[in-house]
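Right, chain A next:
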Amino acid sequence: MPATSRPRRLLLVSAVTTSLLGISACGGSSTPASTSTADPQASSSAVDSRPASAVVTDYLRYVGGKEAKADKSLSPIGLGWVNVEGGPGGNPEATAGARAAVKYVNEKLGGIGGHPLELNVCTVVSAEEEGQKCGQQLLGDKSVSAIGVGNLYLGDASFNAVVAGKKPVLVGVATGPTMPTAKNTFSTFGDLPHIFGAWGTYSRDVLKAKTAAVIHTNTPGDKIASSAAAKGLEAAGLKVKSVGFDAQATDLIGPVTAAGASTADVVVPITIGSGCVGVAKALKQLAVTKPVVATPLCMSPDVAQGLGGDLPTWTYGVAQTLTADSSAADSKAFLTASAQVGLKQDTAAKVFAPLAWSTVLTYAKIFNAVGPDKITPATVTEQLKKFTGPVIMGAAEVECGKYKDAPAVCNDQARFYQYQGKGQFKPLTDWIRPPQ
Partner candidate 1 sequence: MNVLSVQSVSVSYGGVHALSEVSLDVGQGQLVGLIGPNGAGKTTFVDAVTGLVTARGRVALDGQDLTGLPPHARARRGLARTFQSSELFEDLTVTENLQITADRPSWWRALGETLGRRVSPDSAATQALSALGLEDLAHASAHQLSQGQRKLVGVARALAARPRVVCLDEPAAGLDTAESAELGRRLRAIADDGTSLLLIDHDMSLVMGICDHVVVLEFGKVIASGPPAQVRTDPAVITAYLGASAAQPTAASQQHGGTPSAEGPSKVATTTPEPS
Partner candidate 2 sequence: MDQILLFAVLGLGQGALIAGIALGVVVTYRGSGIINLATGAVAMASAYIFWALTSGFFGFTLPTVAALIGALVAALAIGVLIEVAVFRPLRTVSPLAKLAASLGILLTLQATVLLVFGTQPQQAPSVLPGETVTVLGITTPADRFLLTGLVIAIALALGALYRWSRFGLATRAASENEQAALLAGLSPNGISLANTLLAALVAGLLGVLAAPIVQVDSITLPLQVVPALAAALFAGFTSLWIACTAGILIGVLQSIVYFLSTQSWFPTDNGNAMPGLQQLLVFVLMVVALYVRGAGLPRRGEAVEQRLPAVPLPERLLRPALLAAVVAAAALVVLPFDFRQALTNSMIGMVIVLSYVVITGYVGQISVMQLAISGTAGFALSHVAIQLRVPFPFDALGATLLATLLGVAAGISALRVRGVSLAVVTLAAALAMEQALFGNTSFGGTAGVSVPPPRLFGVNLGPGADFRGLDGNEPSPMFGFLVLAVTVVLGLYVAHLRRTGLGRRMLAVRSNERAAAAAGVDVRAVKIAAFAISSFIASVAGTLYGYNFGSVSAARFTALAALGLIGFAYIGGITMVSGAVIAGLMSTEALLPHALDKWFGIKGTWALLFGGVSLIVTLIANPDGIAGAGHRRRAAKRAARAAARVSEPDGPHPEGEHHAPAALDTTEVAS
């Protein structure tokens, strides 16, 4: 029964949360090829300590292309794309962002050495089995030498069982629980569990908190994330009480109370959609005034709708520059460029669209480095292993394989924004690393 056997929305939650990982500030990047025309008008960029070279706004120089259109008479270069969409949950904006990036490459960046780039899309709608089908489809397509992933929180287990490293996989945020350990997989923004260290540093150093209340949905991804959050906070010396709730529950007074939110110094909700709404309502009913530090998964339009119009005025830890951050040059560059190839602005504002854009352009850079005639799974993998950043709208420097238990994760830093209402985000901190 396809519809009734779909997993709960929790996987969606994990997908969204993981997307916001891994913007880290590193000094002294050794990659010279980045842009040189960094936009200096970031008024609060005093807080963003990434070197100008790491803030990518010149895509031409980034991918190493030519300002021309791709030559349609040359053989196309296939790029696999898999995403969850079309069912109860899912992020069609990821595929929209990927298609926009492919169009941009073919129209403005000269394709891949003149060859047009072609996207072979396979979607997972609602069943785990479809991950297997997508894996088989993309493995079977001989013109596809590499696979990009949007938000694969469902079907990732069977997908990875099929692909099993036979072709390289590049993903923005590793949402599906099997992604961080999958073979030949590279996640340029990391995954949720590995950025929660930053929560600990922030809570200890900025908020001066001693106790934390973590409230999370009981999906596998969120359980992993909440364990990581608890560990991250405990590593910073806080006492943590973590409580899970069923995804279908909409009245969360019970879980919020059980987590001790009334008395904790900081509240960390790890949930999505109606969970964010429920937590916000419960906190209001319990008259909790302590800071709430959430993940960007709660920044979606349905949360705003559920709360009567606007997102909750919480602190959000993100691992990428927000498209809503008017001070960020790379976000502005993305919005301008994607608008040029017809990506609707409200789609571009959703989290997974810029992530997909970043992923596809990273592949363009890789393909150009390999050379259009030599693109095979082996050569692409080789080149990906050598990639150390910068990541478009992401980290200045990435180190994949840093974590032995999660070899696909390349990033572990986050940055904190305060939402002030009416679409205004104020950056609160610099890029923060996990506590040493």
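The working rule: contacts are C-beta pairs under 8 Å (C-beta built on N, C-alpha and C of every residue); 3 or more make two chains touch, one makes a residue touch a chain; residues count from 1.
As a selection rule, all candidates are chains of the complex that A comes from, given by their letters.
Just so it is clear, the structure is predicted and the values come from calculations on it, not from any experiment.
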For chain A, as assembled in this complex, the candidate in touch from 1 or 2: 2
Partner candidate 2, residues of chain A touching it in the complex: 1-7, 9, 87-89, 125-130, 132-133, 135-137, 139-140, 157-158, 161-162, 164, 176-178, 218, 220-221, 223-224, 226-227, 230, 241-244, 248-251, 253-255, 257-259, 273-274, 277, 285-286, 306
